[in-house]
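All protein chains but one are shown in place.
Then we have subunit A:
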């Protein structure tokens, strides 16, 4: 009786197998070193390539495309093309495209992306665009303080076009049910939180799970709200200052009292939205447009006024999103002309109620389509004047902020705080060490 195994030995050579294994094993290497896909043709194709991100629903990108492709240049300047770039691995996408000279001439992108690419000599300064905006009156229409963070010694790195801000929201019906007033300072936040905890609700909702950066932003916002911040006014790292320690101690107190959900450390954006939708979250820091985001436009979700820290400080976290120009362009003059024209058409996006962000122009904040939402009005009136960026206590944006915003140090710090198994100084010390090892001097 002869038994034949189907795993025939002759079909399986050592060399062949090792080749296969090595190829499969090298996948992480290929993944780590490879660039993203960039299927565009070169920058010198006779058109200004404008790359835009999915800032809102697909209707936003449709409208932005219409503006870009409807742009009629003056004689001698080039027309524009439009392409949406997904957020997933966007930095990789931009980097590989720029490296292969197939990147855009003009783009929106990450909040600090312009500074990252400026460091590498890929950004065309926008001084001439700013000059044009001065001539056409749009310069004076900017909300106070939105353009300055983009000015460097060499020129304007980018031009702001919308503001992403982190206001505080509350659910009116839960406050009515609890019989407590909306917090005005940290002390009243703590007291209200205890009441909500006893009701089985969450007094300070947040999340730091996969892909959710609200928790990270909350950490920085609370530092700013106490007059602290990660940097000194001159841009030096300053994590261990007393105001930060005090802010983190307060956050740990909220965690230990169960006012911050013990599971918040793993909450994705969907988990957090569900908590708001299911009327379990009473109060917390989120983005703009929470009622639409959560799916409850009954008017029960309302923007709260900014709270004061124990020393009376008030602050909000803001991200001035911007449009940048690149040195790889078929015509710098055409890039500039397109950007000026595009800035002039921005109001259409708010008129069509497509934006989930604040405009940078006063005139747009006065549009009836914008003011019809009282939450928008409150944010512009109460939050924008006290808003600070990640660069606080400095004002100048820079490439290091991208590392702070998306990097491992802040995320690990946030998750450490939300698990509550630390003390403020140790957590801040680890945060500072983590940042020191990755920030460029």
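Convention: contacts are C-beta pairs under 8 Å (C-beta built on N, C-alpha and C of every residue); 3 or more make two chains touch, one makes a residue touch a chain; residues count from 1.
Just so we're on the same page, contacts and distances are computed from a predicted model.
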{"item": "Protein name, per the UniProt record, of whichever chain is missing from view (\"Carbohydrate ABC transporter membrane protein 1 (CUT1 family)\", \"Lhr family ATP dependent helicase\", \"Aldehyde:ferredoxin oxidoreductase\" or \"Amidohydrolase\")", "value": "\"Carbohydrate ABC transporter membrane protein 1 (CUT1 family)\""}
{"item": "Residue among A:64, A:146, A:301 or A:403 touching the omitted chain", "value": "A:403"}
{"item": "Residue among A:305, A:375 or A:415 that touches the chain left out of view", "value": "A:415"}
{"item": "Residue among A:84, A:102, A:173 or A:266 that touches the chain left out of view", "value": "A:266"}
{"item": "Touching the absent chain when the full complex is considered, from A:274, A:302, A:367 or A:386", "value": "A:274"}
{"item": "Contacting the left-out chain in the complete assembly, out of A:61, A:81, A:107 or A:122", "value": "A:122"}
{"item": "Residues belonging to subunit A that touch the chain removed from view", "value": "1-7, 9-10, 12, 14, 17-18, 21-35, 89, 91-92, 95-96, 98-99, 116-117, 120, 122, 208-211, 261-268, 270-271, 274-275, 278, 280, 402-403, 406-409, 411-412, 415-416, 418-419, 438"}
